[in-house]
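The structure is given below, and queries will be raised subsequently.
A single protein chain has been removed from this complex, and every other one stays in its place.
And now, chain A:
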């Protein structure tokens, strides 16, 4: 069987200085820029008035009591449960008690909810605009150059992706053009950003997409949620708890732990 000769292509060493280096530098600097743009554009959380804060904190207190009931003794848990349930059911903590029982306002008409959506839009924009710009920049300036060889073989299917703009039929798909170096940079620069900006940076679009999937903690007090209904549900949750203390049978556990 005849050996397929290894393709060698003589490339101008200047390709390195004028294509590889600029693309890499631009990718890194865009990541840094995106990080600081996100930091600067992050709007400070809006100040809430006293009534709203009380409403939210009261609900959070109920949730915390429900979650940590095992650290309380039986009498103190009962006192807390009675007080919270009474207040929830009478609507003492509501922001506007006169609105009880009415339908919540349409979230789209509420100006405070618009701000949340604007924040999401801004993040999306900060991701999309630089990517589009850089891709068209690379396509305009650097298309058609073969700059590097991958160190591992690939199937022929990758050819159209890696060698976009290089219309050479017989070339090994291991040779890659500048646009594929751009893709490699997108995926691989996360560790560089970790090193440069700390691990909770906003530079990588990958991390942002992951973060977008996680449920938002602010959703609980979002517009369109009726606080009265939340209070009643929480009162019900508290009522069904079967109390026990974490200290039940602690003497037994202590004696078991002592080895003579």
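Going forward, a contact is a pair of C-beta atoms (placed from the backbone, for glycine too) under 8 Å apart; a residue touches a chain by one contact, two chains touch by 3 or more; residues count from 1.
To be clear about the criterion, contacts and distances are computed from a predicted model.
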Complex member absent from the view - protein name from UniProt, among "Trafficking protein particle complex subunit BET3", "N(6)-L-threonylcarbamoyladenine synthase", "Ragulator complex protein LAMTOR1" or "ER membrane protein complex subunit 6": "ER membrane protein complex subunit 6"
Residue touching the undisplayed chain, where the options are A:57, A:70, A:229 or A:243: A:70
Candidates A:166, A:192 or A:232 - the one touching the absent chain: A:192
Interface with the unshown chain - residue positions in chain A: 16, 20, 24, 70-71, 147-153, 184-185, 187-192, 194-195, 199, 246, 253
